[in-house]
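Heads up, one of the protein chains got dropped from this complex, but the rest are sitting where they should.
Take a look at chain A:
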Amino acid sequence: MASNNDSGVTLLESLRNPDNKRLEEKVKELREREEAHNAKAAQRLKDLIASNSTLPVTISSIRLIGQGSQHTRRSFLDRLFNPILSVNRDVPYTLSEALQEAGSAADKLRRFEIYHDVSMFIDKPEPTDPSSTPTDINIFLSARERGRINLKTGTDIGNVEGSAYGNLLWRNIFGGAESLSLNASKGTRTHSSYQAVFDTPIASDPDKRLTIDALASSTSKPWASHEEVLKGAGLKYSWAAKGGSSHQLSYSGVWRQITNLAAGASPTVRTDAGDSVKSSISHTWTSDHRDNPLLPSRGYLLKTVSEIAGWGPLRGDVGFWKSEIETNAAVPIPIPGIKGDSGVSFSTGLRAGMLYPLPVGFSGAPLPSRVNDRFQLGGPTDIRGFNIGGLGPRDGNDGVGGDIYAAFASNLLFPFPRVGKDTPLRFQLFANGGRLLALKDKGGNTSQSVYSTIATLADGLPSLAAGVGVVYAHPIARFELNFSLPLVVRRGEDARKGLQFGVGINFL
């Protein structure tokens, strides 16, 4: 009885706690075997392709094998695949060319983000098939469509901002990789924000996108003692250019309200309180060749933003031409005695912008800028050592913004000892500064006032701060904790001595 019971217990025990070690070993062994098999297969395929790379082939068919329900339109896929079918080409393929073309088509399919995973197979048609020629190959793509509706809720914490959001994403609405995204969020600084974005690729090209969006939001701007309420809509067209740069052309019409002023709001902000409509066309060009945008160790970024508002047929209540240029470059610094990449790098950024007042419509006097159109400078993500909106013209406690600015930052980054250069953790020494100026009043002569203000940029040293800190580049955002000291300031500018914490994607 007792022994029976004993064996029963051990059996149960062993069932409950299977020999983990042995099981693990088995799994590991299996995995290794599979990997070895795959590697061998890949190697064989590589050899095969290499030895046959110049083999003339014709792509006779491309077949997408979907699993589950299929919503994607045939015409959408035809536009993607037809151009690479041999029927539609004058020049015959070699095998490697054909594979490359098919691979890039598969890659495009992946980038529409409507499929989970796309894998490619090649087959030769049956030689007995009378319609096939000996050079024919068939391409099979296997892909599983992603769920069409995706609902997501969560919380975000950013620069002195906490928020909760809900997002509804509807993919592949009309079977052509169109998507509709509805987003609602509430936070400490963005009191409320509702956004609807409809996005569609043009001519089955993931690099050409048309976006229509509508927005309603209310955001607190404590550095200028007000709350900005926005209601607007826009149309964007973005496309990729040769050389890895991208363009975006957009129109937007926004009704802005400056309201809910704080008790200590300055007369400048009080004057700008109320309604205004901005109707503008803008163009953004980005060429990003950095190895890691959040913690670059080599490469450069060039970006320009141009916006024209109010002028000519655009109308609205504000008129200006606004141009901004942003550059950022990083170089690794070799350390003697350390082989390869030392992890030490130097990065420098430069930004400048100008707002040129224009009349609204076809005639009239140029309109002076308002606080919501002017540039703001300062804060943990651009000029460290100053509070947000801390640089430039200030009325009382308000950063009222400026029309012309130039800013720079230099950072020397070191990996942490022991932690190593492969972690996204760095120690930094930085110096940054800049100037933000309001246009001078030259009795209505706009170009003269712009020139003389630009000349003033070089009057004396720029407002400057320097310090040391720790940088952590998380895959979605960069975190910085810095100790900084202001060196040069203008009276009234809101500099910050001591610790400052910053979270952002785009650091100067």
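Simple rule for what comes next: a residue touches a chain if its C-beta (ideal position, glycine included) is under 8 Å from a C-beta of that chain, and two chains touch if they have at least 3 such contacts; residues count from 1.
The rule is simple: contacts and distances are computed from a predicted model.
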Listed names "Metaxin", "Serine/threonine-protein phosphatase", "DNA replication complex GINS protein PSF3" or "ER membrane protein complex subunit 2", matching UniProt entry of the absent chain: "Metaxin"
Option from A:Thr190, A:Asn397, A:Ser410 or A:Asn506 whose C-beta touches the chain left out: A:Asn397
Touch criterion as defined above, residue of A:Gly176, A:Pro368, A:Pro415 or A:Gly502 at the omitted chain: A:Pro368
Contact residue for the chain not shown (choose from A:Ala273, A:Ile325, A:Leu350 or A:Ile454): A:Ala273
Absent-chain contact - pick from A:Leu180, A:Leu261 or A:Leu425: A:Leu261
Touch criterion as defined above, residue of A:Leu169, A:Ala330, A:Ile383 or A:Ala495 at the omitted chain: A:Ala495
For chain A, residues in touch with the removed chain: 225, 255, 257-261, 263-268, 270-277, 279, 315-317, 360, 368-371, 374, 392-398, 400-403, 436-441, 460-461, 485-493, 495, 497-498
